[in-house]
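Every protein chain but one is kept in place in this view of the complex.
The first chain written gets the first letter, and so on, giving A and B; residue counts start at 1 in each chain.
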Amino acid sequence: MIKLQNIKKIYGERTVLNIDGLSFTKGETVAIVGPNGSGKSTLLKIIAGVIKSDEGTVETNSRMYYLPQQNIPFRKSVRKNILISMENADDKEIRCNEILAELGLANLADKNAKGLSGGECQRLALGRVLINEGDFLVLDEPSSAADIEGTEMIENAIRKYKDKTGCGVIMTTHSPVQALKLAERVIMLCDGKIVEDGRPEELLINPKTQWGKKFISKWKL
Amino acid sequence: MKKLLAVLMALAIVFTLAACGGTSENENKIIRVSTTTSVNDSGLLPYLLPVFEEATGYTVEVQSAGTGAAIQKAKDGNADLILVHSKASEEEFIAEGYGVERLPFMYNYFVIVGPADDPAGIKDSVNAAEAFDKIEDTEATFISRGDESGTHKAELKIWGEDVPEADDEWYISAGQGMGACLTMASEKDAYCLTDKATFLSNKADLDLEIILAEGEDMKNTYSLIECNPEKLDGINTEGAKAFIEWMMGDEASALIAEYGKEAYGEALFYLAE
Partner (left out) sequence: MLMSMDKELLQIIGVTLRMSFFSTLISCLLGMPLGVLLGKSSFKGKGTIIKLTGTFMGLPPVVAGLIVYMLFSKNGILGSLDILFTVEVMVIAQCMLIVPVVINLTHSITSVNSACLIETAKGLNFSKGKTAILMLTENKTALFSVVLSAFGRSIAEVGAVSLVGGNIQWKTRVMTTAIMLETNKGNFSFALALGIILLLISFTVNIIASFAVKEDKQ
């Protein structure tokens, strides 16, 4: 369980996030959508505890793994990138090989990660997150740099991880298809506020707000 | 490696060009004096020069360094005259044609300074050579300038044949100026040969006393030598002559004889007979 109350985040004069109440339960997949600057990344960072809100509280005792929007490969081999991110386990090597295969990185395992392409980097960064077991995955645009094949690998990996661990997934995305495909719940943000929060099919057919309608109308499904 | 050499060459050229730009014919109101630190740091030149400049209208630029460097600067044509205190080096300077004539014009005495309790028992020695023998016998710590300065050469002359090895624990070759050596002697409770003027002007900060003074082998003579315009370019001969003439004249003699009496209760330099 993650519970947010009266969250406010202010940068200078601008209130980038203003949320009265929001909660997530383990096992659900939530897609957070909204235009650039709507506060999606800030919300994820606050949920993951990477930054603190200026007001309000985040209540949780869940173990979370967070993937930032910007992927930095560590200056090591692809394999070591995964291994260094893994908490102690007996079958380290086996699990490492599994995740690399799953994300299509097996043949790059011994290459320096600094030489990877943008899409490969993103898969590697996701791999570092997926190698551990947590209660929640907090993913900021996990497939923004991926091609069609890469996106599929990423989505499959997230789904498989969820099935295995029963965790919750909170992710932002700019892809309506992805939101509909993966999520059981879609939250729509506008100017730091929640404007829609519900099942994707409901949202698609019957948005509650004017703003939601307008946003959905741009989805070319 | 080629790159490195190229860089070095470039640097060398820059330095050479910079050195060439230094002298010029119409600067004949400027006299360049290359002298040792002891003359300058004791305050003698700062005391005399304003009087000279007032009287003659010349401007004197003083470069002070160890005797070796002071002479080398003159050999490179960067001085009109030298004021140093190392007879052998001075004679060599003239023999090589760089100097015109050696004019001893004042002297004082080297002194041996050391810790007040005089651990080597040198205070009743008849001369510096005897004192040095006692220091060597007792292996009391001794700081040598080790920089081929006038003072260092005087020290070597006193040791004579048996100059101690610099890797002897007690004989420290500091390779620094008089002030730094005196400081080191004070820190290490060591003996040191110094000119009296520098010692007296630094005495307040030092834990040292004059242990032996005025032995016959401790005389320290300062000379003026005009640089030879036939050997070196750009020498202000007129200025150098004027300076030497004034320094050896009555007015300067009177001033030199008085110098130090007020501050230290005794004269620091005596006029050469």
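In the analysis below, contacts are C-beta pairs under 8 Å (C-beta built on N, C-alpha and C of every residue); 3 or more make two chains touch, one makes a residue touch a chain.
Just so you know, these numbers come straight off a predicted model, no measurement behind them.
Across A:2, A:67 or A:108, the residue that sits in touch with the chain not pictured is A:67.
Within the set B:45, B:69, B:94 or B:272, the residue that contacts the chain not displayed is B:69.
Touching the missing chain, out of A:78, A:96 or A:129, is residue A:129. Taking the complete complex into account, B:172 is the one of B:172, B:193, B:235 or B:252 that touches the chain left out.
Although one chain is not displayed, chain B still touches it through residues 4, 8, 65-66, 68-73, 75-76, 146-149, 166-167, 172-177, 180, 184, 186-188, 207.
The missing chain lies against chain A, touching residues 45, 48-50, 63-68, 70-72, 74-76, 84-85, 87, 112, 125, 128-129, 132, 138.
Please note the rule applied: only the chains that are shown with their structure count from here on.
With centres taken as mean Cα positions, chain B sits 79 Å from chain A.
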